[in-house]
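Removed: one protein chain of the complex. Kept in place: all other protein chains.
Residue numbering begins at 1 within each chain, and the chains themselves are lettered A, B and C in the order written.
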Amino acid sequence: MKEPAEMTAPILKIEDLSVAFLGARNSWNRVIEGLSFDIRPGETVALVGESGSGKSVTSLSVMGLLDPATSKVEGRIQLAGHEVLNLDEAGKIRHIRGQAAAMIFQEPMTSLHPIYRVGDQITEALTSHRDLPKAEARKQAIALLERVRIPNAARRMEDYPHAFSGGMRQRVMIAMALASRPKLLIADEPTTALDVTVQGEILDLLKDIQAEYGMAMLFITHDMGVVAEMADRTVVMLRGRTVEQGPTAEIFAHPREPYTKALLASVPVLGSMKGKPAPLRFPLVDMKTGVAGEALPLQSSPDLSKPILEVRNLVTRFDVRGGLLNRRVARVHAVENVSFRIFPGETLSLVGESGCGKSTTGKSIIRLTDHATGSVAMAGDELFTLRPEALRLKRREIQMIPQDPLASMNPRMTVGDALVEPFTEHRMGTVPQAREKAARLMEQVGLTRDMLERYPHEFSGGQRQRVCIARALMLDPKLIIADESVSALDVSVKAQVVNLLLDIQDRLGIAFLFISHDIAVVERVSHRIAVMYMGEIVEIGPRAEILERPRHAYTRQLIGAVTVPDPGRRHLRRNQQIKELKTPIRPLDFRPPARHYEEVAPGHLVMVEA
Amino acid sequence: MCETRSLMTRLRGHILCGAAALALGTAFQPAFADDGHYGGTLKLLGVSSEGTLDPQINYTARYWPLFIWTHDGLMAFKKVNGPESAEVVPDLAEDMPVLSNDGKTYTFKLRQGIKFSNGKDLTVDDVVASFQRIFKISSPTSGSFYNGIVGADKCLAEAATCTLEGGIVADAATNTITINLVAPDAEFLYKLAVPHASIVPADTVMKDAGNEPIPGTGSYMFESYDPNASLIMVRNPHFQEWSKEAQPKGYVDRIEYTFGGTEEAAVNAILNGQADWMYEPVPTDRLAELSVSNPDQLRVSPLVAWWYAPMNVNIAPFNSLEARQALNYAVDRDALVSIFGGPALATPVCTILPPDMPGHVDRCDYTADPGELWSAPDMDKALALVEASGTKGQKVTVVTDDSVTSRGVGTYLQTVLSDLGYDATVQSISGDIQFTYIQNTNNNVQISVTQWYQDYPAPSNFLNVLFGCDSFTPGSDSSVNMSGICDKGLDDRMKAAMVLGSTDPEAALKEWGDIDYDMMKLAPAVPMFTPKDVDLISTRVGNYEFTSQFHWLVGTAWVQ
Amino acid sequence: MLAAILSRLLRMVVVMFGISVITFLIFFATPSSDPAARIAGKNAAQETIEAVRKDFGLDRPLYVQYGLMMQRLFISQDLTSFANRGQKIIPTVMAAAPATLSLVSGAAVLWMLGGILTGITAAAFRGRWPDKILMGLSMMAVAMPVFWVGEMVNLVTQNRLHDTWAFSWVPALGYTPFSQDPGLWFRSMVFPWLTLAFLYIGLYGRMLRTGIIETYQEDFIRTARAKGLTGRKVLLKHATRSAIIPIVIMFGMDFGVLVGGAAVLTEVVFGINGVGRLTYQALKVLDLPMIMATVLYASFFVVIANAVVDLLCLLIDPRMRRA
Partner (left out) sequence: MLIVVATLLAPVYAKHVAGTDPFRSGLSAKIKIDGKPTPVMQQSTEGLGLGVTPIGPTWGPQYMLGADGQGRDVAARMLYGGRNSLLIAGASTLICLFCAAIIGIAAGYSGGMVDGVLSNLIDMIWAFPVYLLAISLSIVMIGKSFALGPFEISSGSLIVPILIIGLVYVPYVARPIRGRVMAINQSEFVMAARGLGIRRWKILLRHILPNVSTTLIVFAPMLMALNIVTESSLSFLSVGVQPPNASWGTILQDGQTLLYSRPWVSLAPGLAIMVTVLLLNLFGDVLRDVLDPKSARGR
């Protein structure tokens, strides 16, 4: 049992912190204002908020990592007895960094130096504050790697970061942070870029290590589920200010501020759909009062008479070239023998972790990749045998909503032009008609007509996604492939966009292939769910069947790893086995084994383990 | 002689001196008999080497002055200072040949007891083999100098089996060689005195010897040759002086010719006493300074050469005689002389034969004040002639090489042509290409800037070669009659003059002078100026002797 | 590995074959380049020209001539110049190579040291006066034509100030082989080195500075700083190490190209009898065999440099080592 946190002096004390950044035309934009909180030894404080709320800036300020030329930090930051803001870059700040506090970052893929061995990078962290003999440093480094449960630690010391998966890299980062036994560990969105199963592992690890080292932790995240699981206390931030802070359980149980209430209400919670037959909209939350409205279910139901899309034995493989010769050395079996059907007005979700082939499946269906074989029938027409021009016209019927709306819009075209272009390209009408339709759709997706003259970068993330939806609707498609379309959005925006999609389905009877790794959202929108693993569908069936009675081991693991915004789960440990993520890269002579599916319930097929 | 582009390079951008005589005077005392001058090493500099060491092939002004010290022909130009050097004297032949058969047969008696530098004795067989070799290796002049020998036509057609049957007859018993010509040739002895007619051992390879020295009979021999580094000459151990005027024993023991570097570097090296002489002309911008600071190290000598602008008489606008004459009137020779470095370095000319060429007569029609010498341009007359020719406004391109002087001359001509009412431009091409480019009629060159230096002191070497019908081959890169003029009457007179030369040289020379004058009436070219040679030598070089034929005589200079 | 080397070699042969064909065709497209007339000499008789044409095989179809030339260049190795009869091509090129190599290697040492120092210093003092001065100088270095810098250097060291204590040690222009007189070799190369290096110091310095500054935006630099490394260590070990990779690649390419003869302007201005100057002179006199040899020599070094750069990348950048 921990001693009561209140009894000791805070390890980190932030008082009235303000940060401003140098913006265009030499103006200072304030990003944090009057922030105050403290962390006591052994305590975990979560800083939670949506993008732009100033969470990360806070952590960087604590470490003194903001560029003094472009930022202005005011207030007080006391860290383990040091006045951080009084320390100069030349020397003293080093007493903080890596000693008093250590930090792990969101992007494990880019946070390790790509051209130094992992071992050297950890050793460097060890020796930078202490005089250690080389051999001793190495021993300690191996110990650290073992501590973060990296298999074969001694051997892996010699590897370069690119040889590690994202989860493994994050472990290396943690090992590095632990090198000098910091009193405070700052974890800035440490699991956001990771797959859900890996996220679970890392959270477990962090909990263990905190218990063992007894250090305080500042945990920065946007994920209420993670907050619930990790934090003793929570600080909710909005646009650089503190909205509310207090013990996590308290905040979750009795949020006082409307924003906190809204935030909590918007979070999709896995399992909340138990017993609900149709997809359900998120309850709309009034931001002023934080009162959630009623969640409306989908009115229309799928027309199960004839599938709109029938995919049979879809296979997509890419060659891996390498060596000095640039010869084919292996093959990525991105999609392996995938078959499913979608009916008009129905939503089928493809879930799985990164690299499982779900996005490739989406692209293969509309032939945006050249490496697919198999059969895809769209409303009776076989897409894979269509001539280019016919295919082009057919594409009108299947539209895609991308994950990254900014990247999917030509930066040099106004939104209006981007909307008009496909309409006229398919000769669906004149330009004025197109503009009229574009304006109408903009309004339907919750934007305004005058926004048609803007360029993509002038919109916020949620608005851009609405534009992309409008663009897809310009062609009156019958099927929309939504590829991680809401994954990158903040929770409140995510709820709105999901609702919008459901509205559209209700009104137009469009079918969706909903590709996502976010099972809580999937639960909301799906009629049926297909789980993909290593390029194959391991389980497919009605939503309730899959989520409530998962049969395949992987499906279970996936569902088990999902965080739930329930502080009651704080001390839960998943105790999963540590493993490197398998890759679907196979030798050239690999022949995929024949797979069999068993129908365990009507429409519920499970791959039979070999 | 040795007219290759290298000679032109050598003269590019030159200079000269009113005080030439003065400078020459100091170097004059032929202080022979002073044994104290023998020995030492002469250091020569050149920007680049120039190809094969085969004396029968190399046709460059850089190496010909060296070959005359390593190899001998039956005849030789006198190795003495001044105009006398244009005379031919017996070299490997004991005496002047006996002429018979209406001047078509030459009989030489070979000197006895001469050894090649490899120790072998010189025999008549070597002489015969050497003449065959000229053809077997396609020597550059095989078709132009030696084609008059009986049997040469067969050799030219079928080089490999060349025997010169009936052309060269050797008699080992009497040690005589008889050469039979198809027709009399007044210039034949000159042709025997140039390096291409060098006598080499009979067992010499019958192909270009390249960088391998061929044994010779001269006072020096090549010790080593690396075209990228140096050419070393040392004394021929088997040499015994047999004729001081044909092949004297040289003063220095060793001659080192170093390649590479730049002209500027060479000037500095000579001034610093690190080298004795440079092949390339002294850069113009250094001359004014040197002529004040180091006048005693400069030697200015006249050359038998001219700079001229051949005009293509077969295409517009210079197919009009008036147009050609107009340009002759309009060109200001004084301006051209100043491009070349001023009156000390060049003299205006009006004739084809340069002033020091036998047969030259001072006559000048195309000047403001017609008479013996050029005085000033006559622009009014020129403009009137252009008007009369009806060629005004036509496009004219002057083709020059890319040397500074040549481009300067071209630019000046372009200015004059513009003043005359033409639409003129200049085209400058790399010197080495330009010379063949302007010859080929396919390139439709209207007017060009070029130079010609004597091969040997005979008027035909200028008149017949440059303006004779035989020198005009349409469509060939070798068609040195760049004007493309072929006047039957004048051509016959030139042929007759050549024949006359073998019987009555005096009369022939007078006729050549008349031909020159009559040719200029047709104005196939604009004579511009005759250049002079400038050598920069180190202070230790003594006995500087200059010949019009081979320029500086390296062998008769001393360094101690 | 063997297969990789072989395929590299094959590619090299293909590139060089292409280049030789292009060179050959360019030559025959040039007017007034009839080699026979030029080999035969001034005012040669038509028969002589014909004889030479036959002797040199110039009357054969182009592809036969090409084959003959390649055979004489690579197999019998006795190809001789068109311009200087009898001058063997291969020994000539080989003799010119050390001069170019001296020039380029010396300059390369200078410019790598200078460029790296400049880049790091400028990046370290970003925005402050050492940065501004260094970048100003670098821009100037890049802006000045190398031959002009050379001429100005010559003007000062050979003439205007040659008699002062500062430059009296500068020898006359030209190249002295190291084997002949190491001291003179060194003294004569100092200014060519500096001149050639000046340009590249500017180029590399600017590039490295930009590279380091861009690297500073990377996450892993933030990690390094968060570890508590000193600023110097972050700069030298973490930022520079990454930013130097493109510099090394560029260096490999530049070095290869220069050794192959691209330093022609420097060689011409300083009278160094190297490959560049040899090529330039061969081009001016349209000496096809020499052009062919020097161009192939140059492309050989470019291709080799490509291969070496690829190899270097493997060595210095572990990310490339995958697969």
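In the analysis below, contacts are C-beta pairs under 8 Å (C-beta built on N, C-alpha and C of every residue); 3 or more make two chains touch, one makes a residue touch a chain.
Note that the structure is predicted; figures quoted are calculated from it, not measured.
Colleague: For the chain that was dropped from the view, give me its touching partners among the shown chains.
Modeller: By the stated touch criterion, the chain not on view contacts A, B, C.
Colleague: Of the residues listed, A:Ala211, A:Ala253 or A:Leu393, which one is in contact with the missing chain?
Modeller: Of the candidates A:Ala211, A:Ala253 or A:Leu393, A:Leu393 is in touch with the missing chain.
Colleague: Looking at A:Asp404, A:Asp476 or A:Asp566, which residue reaches the missing chain?
Modeller: Within the whole complex, the residue contacting the unshown chain is A:Asp404.
Colleague: Touching the hidden chain in the complete assembly: which of C:Val93, C:Met290 or C:Val303 does that?
Modeller: C:Val303
Colleague: For a quick check of understanding: of B:Ala159, B:Ala344 or B:Val541, which residue touches the chain that isn't displayed?
Modeller: From the options B:Ala159, B:Ala344 or B:Val541, the contact with the absent chain belongs to B:Ala344.
Colleague: Taking the full complex into account, what residues of subunit C touch the chain not shown?
Modeller: Contacting residues on subunit C, toward the hidden partner: 14-16, 18-19, 22-23, 26, 29-32, 139-140, 142-145, 147-148, 151-152, 154-155, 159, 210, 213-214, 216-217, 257, 260-262, 264-265, 268, 276, 279-280, 283-284, 286, 291, 294-295, 298-299, 302-303, 306.
Colleague: For the chain that got dropped from the picture, name the residues of subunit A it touches.
Modeller: Considering the whole complex, subunit A reaches the absent chain at 363, 366, 368, 388, 392-396, 398-400, 402, 404, 407-413, 421-422, 425-426, 468, 471, 475.
Colleague: In the whole complex, what residues of subunit B lie against the chain that is missing from view?
Modeller: 13, 15-19, 23, 264, 283-293, 295, 298, 300, 332, 334-335, 338-339, 341-345, 397, 402, 404, 407-408, 410-412, 414-415, 418, 425-430, 433, 437, 534
Methods note: only the chains that are shown with their structure count from here on.
Colleague: Are the chains arranged, by touching, as a line, ring, star, complete graph, or other?
Modeller: Its topology is that of a line.
Colleague: Among the chains in this structure, which pair is joined by the largest number of C-beta pairs in contact?
Modeller: B-C
Colleague: Could you please state the distance in Å, as a whole number, between where the Cα atoms of subunit B are centred and where those of subunit C are centred?
Modeller: Comparing mean C-alpha positions, subunit C is 39 Å from subunit B.
Colleague: Measure off the straight-line distance from the CA centroid of subunit A to the CA centroid of subunit B, and report it in whole Å.
Modeller: Computed from C-alpha means, the inter-chain centre distance equals 88 Å.
Colleague: Hey, what residues on subunit C touch two or more of the other chains?
Modeller: Residue numbers touching two or more other chains: none in subunit C.
Colleague: What residues of subunit C sit close enough to touch subunit B in their complex?
Modeller: 30-34, 36-38, 40-49, 51-52, 55, 80-81, 83-88, 91-92, 95-96, 154, 158, 172-175, 271, 273, 281, 284-286
Colleague: Going by the contact rule set out above, which residues of subunit A touch subunit C in the complex?
Modeller: For this pair, the touching residues of subunit A are 63, 65, 69, 89-91, 94-99, 102-103, 105, 107, 110-117, 124-125, 128-129, 160, 162, 173, 176, 179-180, 320-325, 329-330.
Colleague: For the complex, which residues does subunit B have touching subunit C?
Modeller: Residues in contact with subunit C: 3-5, 47-54, 57-59, 138-144, 147, 156-157, 159, 208-211, 226-229, 259-262, 264-265, 268-269, 272, 274, 429-437, 440, 442-443, 465, 471, 473, 476-478, 480.
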